[in-house]
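A single protein chain has been removed from this complex, and every other one stays in its place.
== chain A ==
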């Protein structure tokens, strides 16, 4: 089933799989470490956004507690 979707990974019942995996891993690490590599996911959530979220959560906790307990 896996092979029909290309789902077999490096290493699937393939004696050369581990070698292929290492080669692919090295290729990817090389790409990631390249100065030209850009990934929008690397941009951290701003601290201010996390603080606002924390404050809002605290407000919800207090209000819900006062209502429910």
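In this section, contacts are C-beta pairs under 8 Å (C-beta built on N, C-alpha and C of every residue); 3 or more make two chains touch, one makes a residue touch a chain; residues count from 1.
Everything that follows uses one rule, which is that contacts and distances are computed from a predicted model.
This figure omits one chain of the complex; the name its UniProt record holds, of "NCS1 family nucleobase:cation symporter-1", "Methyl-accepting transducer domain-containing protein", "Fumarate reductase subunit C" or "MaoC-like domain-containing protein", is "NCS1 family nucleobase:cation symporter-1". Touching the omitted chain from chain A are residues 1-2, 5-13, 17-18, 21, 24-25, 28-29, 31-35, 37-45, 50, 53-54, 57, 60-61, 64-65, 67-69.
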